[in-house]
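Shown next, in structure tokens, is the structure this report addresses.
Note that one protein chain is taken out, while the other chains of the complex remain in position.
Then we have chain A:
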Amino acid sequence: MTQTHAPVLTQDGRPLKASLARALRRDKLRAFLLIAPLLAFVLLTFAAPIADMLFRSVENGIVADTLPRTVAALEGWEPATGELPDEPVYAALVEDLKEAVAAKTHTRLGTRLNYELSGMSSLFRKAGRSVQKIEGDDVKAQMIAEDAGWGDIQVWSTVKRLSPRYTPSYFLAAVDAKQTEAGVAFLPERERIYLMLFGRTLSMSIVITLACLVLGYPVAFLLAHLPLRTSNLLMILVLLPFWTSLLVRTSAWKVLLQQQGVINDILVWIGLIGDNARLVMMNNQTGTIIAMTHILLPFMILPLYSVMKTISPSYVRAAKSLGANDWTAFWRVYFPQSVPGIGAGAVLVFILAIGYYITPELVGGTSGIFISNRIAFHISSSLNWGLAAALGTLLLLAVMILFVVYDKIVGIDNVKLG
């Protein structure tokens, strides 16, 4: 009886508990060692770049790095007083500018400040040329004489506002707002483009998701109820577009939707529209919606199909045997069981739609583009990388929220392909 409290030992004399714990530790370590290479790879080549981009949306070292003395001298100055900064600030600015001109960094600073106040870019370029001439005392008067811009209190308050190393200004710009002396203010109605673009991206993604649902549900239903041999055959019609290059499908739609394209030709030929009244179906929202619905439809059908496959037909039969008509049996019994599939497909399609770039770029024209297209524009054309990063961060946030929702509905482990 006293023996019961002694630890159970394994054959080699260790306590069983310790031995098991050791085995478990070894298992965990082995699993981790297998995962580690990929984890490191993803963190290095993917997560780090994303983190870098997030950082770029608030990073603002350029003013402090290019004009260190000015920033220090501006410390005691308050734009609210309505007075221009004193002589020492101007002296510091001239010294900073001389260095910046030698390092050729003043134009970049001007470009950066121009995002906040137009005219800054040329002000700095001009100062770069004239600053060498300024010597002796009374620098303030000389500067203002060279360019009246230096006597503008708005210029100085912009410089001061952007002196900190981190700035919310890109995020404010991404939601069409701006920091002014009076605090944060939205831009005038007609200058607001990003809120409108975010809104359009969301609303068009919703339309595309709904279109996919309306078209995908009947097809998934049919596929799930046909005998396996037939449904596998028909499944090819869904999988072929799924496996066909995105660019091939986009070019196909470009060919079909053109004003001199196949669809318009057919409509003219059967006499539905006149030759001079050809429909404009491309380079607008219609084009984007049609092409993207086609491209994302398989992503709706496949999850719907895999859920419908698991719904036992006996429930519907039971409902009918209890007197339900076809519609009631479907709506009250079958449909609720297919809702998880709808959730999975809809969230997946929505996540994919909201970040689309290629298709809107090619068939969207100006009215059918998404926020992604604007991000690309700021990276490759306008070079306002901070704003691109801020817009990207907001888009990423939206996708991450959806990703969590998707994880709750489907579980990331249960994503199935093909």
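Simple rule for what comes next: contacts are C-beta pairs under 8 Å (C-beta built on N, C-alpha and C of every residue); 3 or more make two chains touch, one makes a residue touch a chain; residues count from 1.
Quick note on the criterion: contacts and distances are computed from a predicted model.
Asker: Can you pick, from "ABC transporter, permease protein, putative", "Transcriptional repressor SdpR", "Cytochrome P450" or "Na+/H+ antiporter subunit D", the UniProt protein name of the chain not displayed?
Answerer: The chain we cannot see is recorded in UniProt as "ABC transporter, permease protein, putative".
Asker: Please pick, from A:Ile144, A:Leu210, A:Leu267 or A:Leu396, the residue that touches the omitted chain in the full complex.
Answerer: From the options A:Ile144, A:Leu210, A:Leu267 or A:Leu396, the contact with the absent chain belongs to A:Leu396.
Asker: Which of A:Thr244, A:Thr310, A:Thr328 or A:Ser382 sits in contact with the chain that's absent?
Answerer: With A:Thr244, A:Thr310, A:Thr328 or A:Ser382 as choices, the missing chain is touched by A:Thr244.
Asker: For the chain left out of this view, which of A:Leu222, A:Leu279 or A:Ala324 touches it?
Answerer: Hidden-chain contact among the options goes to A:Leu222.
Asker: Among the options A:Ala80, A:Ala182 or A:Ile236, which residue touches the chain absent from this view?
Answerer: A:Ile236
Asker: Tell me, which residues in chain A touch the chain that this view leaves out?
Answerer: 24, 27-28, 30-35, 37-39, 41-43, 45-53, 56, 215, 218-219, 221-222, 225-230, 232, 234, 236-241, 243-256, 258, 260-262, 265, 294, 297-298, 326, 351, 354-358, 361-362, 372, 375-376, 379-380, 385, 388-389, 392, 395-396, 399, 403, 407, 412-413, 415-418
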